[in-house]
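Please read the structure below before turning to the comments.
One chain of protein is taken out of this complex; the other chains stay put.
Labels run A and B following the written order; every chain starts at residue 1.
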Amino acid sequence: MIHSPYIRKPASVQRVMFNVLLALVPGIAAYVWQIGAGILVNIAIATLTAVAAEVIMLSLRKRPVMLAATDLSAVVTAWLVALAFPPIVPWWLTVLAVLVAIVAVKHLYGGLGQNPFNPAMAAYCTMIVAYPALMSQWPAAGTVDFATQLHLILGGARELDAVTGATALDALRTGLRANGSVATLLQSNTYGAVGGRGWEWIAAGYLLGGLFLLASRTITWHLPTGFLVGLGVTSGIFWLIHPEQFASPLFHLASGGAMLAAFFIVTDPVSGATTPRGKLIFAAGVGLIAYLIRAFGAYPEGIAFGVLLMNICVPLIDMKTQPAVFGHRGGRQP
Amino acid sequence: MLTALLIMTGIALVLGAALGYAAIRFRVEGDPLVEKIDAILPQTQCGQCSYPGCKPYAEAIAKGEADINQCPPGGEEGIRKLADLLGREFKPLSEEHGVEKPKSVALIDEQTCIGCTLCIQACPVDAIVGAAKQMHTVVEPLCTGCELCLAPCPVDCITMVEVPETVQTWKWKYPVFELRKSA
Partner (left out) sequence: MITRLFSFRGGVKPDAHKSESAHAPIAMAPMPERLIVPLRQSTRATARCIVQVGDLVLKGQRIGEPEGTLGTAVHAPTSGKVIEFGLHPLAHPSDLNTRCVVIEPDGADRWIERQVFDYHTASREQALAQLRDCGIVGLGGATFPSHVKLGRGTGIETLILNGAECEPWITCDDRLMRERARDILAGASILRDLIGARRLVIGIEDNKPEAIAAMQAAASNIDGETSVVAVPSLYPAGGEKQLIRVLTGIEIPYGKLGAEFGVQCFNVGTAHAVYRALAHGEPLLSRIVTLTGNVARAGNYEVLIGTPISHLLTLCGPKPDTDRTLMGGPMMGFALPRLDVPVVKGTNCIISASPALFPPPLPEQPCIRCGECARACPAELQPFELYWFSRAHNFGKAQEYNLFDCIECGCCSYVCPSHIPLVDYYRFAKSEIWAREREKSAADQARDRFEFRNFRQEREKEEKAAKLAAKAAETRAKLGDTPAPSTAAKADEDPKKALIAAALARAKAQKEAVQPRNTDQLSADTEAEIAEIDARRIKASLEDPAASGNPPSPDRSPESTP
């Protein structure tokens, strides 16, 4: 027997996931334009692996395969893995990362909706710990053409220093450790107007997609705002104290995966906080940890670790930030 | 070496004192386990568990003298709750103590009743009213359905009647869905 309501809004998980994929398109377009089409190969590899892993895991778990495999959630994870990873990682690394994300982090915890950790970020952390060198090779804009990218992705020999530079974040930190100052370092060829050269356009693409997600009510403003404010304020404090030693908030917001994280990674509903205040705390925490790792840690990018650490806190955050229920708050009686 | 020993001893003393204090400060009064077990039991007072009432059975469980599967009115759900509370394995209802039945109440056939008062004396919750030589009747909302009044009745005028579901007591069912329908 079916009970009320008998009418439903035309909404589905597929539609939510499809919106996310659609919103990634401007970022990917900027990626292809600035860095090269290699990323498309990575996305394809990741997508195929994710869907295959999803189908296998669903049938092993005796779940309705067609329904769950077409919900596009695995594709979103795959795209995020590909976009968070350097564009020239070898194919097997992408495959391995996606398997970690889909099999270990998602399905072993009970499948869609049950994973306490963000699959893409868990995969990123696993890989950066396991293959720190391969995960740190980021080509600057215009330095590696598509043929070389393809060659590297397919597992070709790597003459590392010849083809790759460090990321803007990495270069800055290495430079600062070598007693350079921010102002002089930013003169170098690695940097553009605000962030890494070329990468700042990709960040702009993600921002555009993010605004679409906000406009289509796929995400709420809390998470991106919390993250950007968390990262911006923390970096701003250090920058104000010591502008010679710490890069500006603008640099931090435009560099690395900040924009991707703000709109596509911390906004993962499954593993993130859900209450309005909880979302702000969760995302601000990610921003704070990301900055601390960027500025003082051993890794060039700390967003993934920030997300995982905050994922652990989600049950507590949600429990402590339950909003007042209709009629239960004292102050709203006129 | 000596410093290390002293530090370790110091820590041991402090922690020991803290634990000791906590044990006194946060001591739990009385024997709440019996109360907790008693709260799970259905209070039918039927004695099917072979103890004279729910409380004695709760005490026996707490002491480890009785098993958790001796209460037919509590049924499977009751056993599950007891297993949860006591951290034990669930086990099915022991057959020698009876079987789970739907909730029923006693009904006295008032034409047959001779007014002997034996059932009144048997009723553990005083749910039967009547006087000697006058017919008796069961106060339905008070009856626990323990069936203790059936045996003493010399004219077998008491029957157990299942309590029907009403609009008031009807429950919404747990939503179930065909998971594989679309697969």
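We adopt the following convention: a residue touches a chain if its C-beta (ideal position, glycine included) is under 8 Å from a C-beta of that chain, and two chains touch if they have at least 3 such contacts.
The model shown is predicted, which means the values in this text are computed figures rather than measured ones.
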{"item": "Which residue of A:75, A:203, A:254 or A:270 touches the chain not shown here", "value": "A:270"}
{"item": "Contact footprint on chain B, counting only the chain that is left out", "value": "38, 41-45, 53-55, 111-112, 114-118, 124-127, 131-134, 139, 141-142, 144, 154-155, 165-175, 177-179, 181-182"}
{"item": "In chain A, positions touching the absent partner", "value": "1-9, 11-13, 15-16, 64, 67-68, 71, 73, 111-114, 220, 269-270, 272, 274-275, 318, 322-329, 332-334"}
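Definition applied: only the chains that are shown with their structure count from here on.
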{"item": "CA centroid of chain A to CA centroid of chain B, Å", "value": "54"}
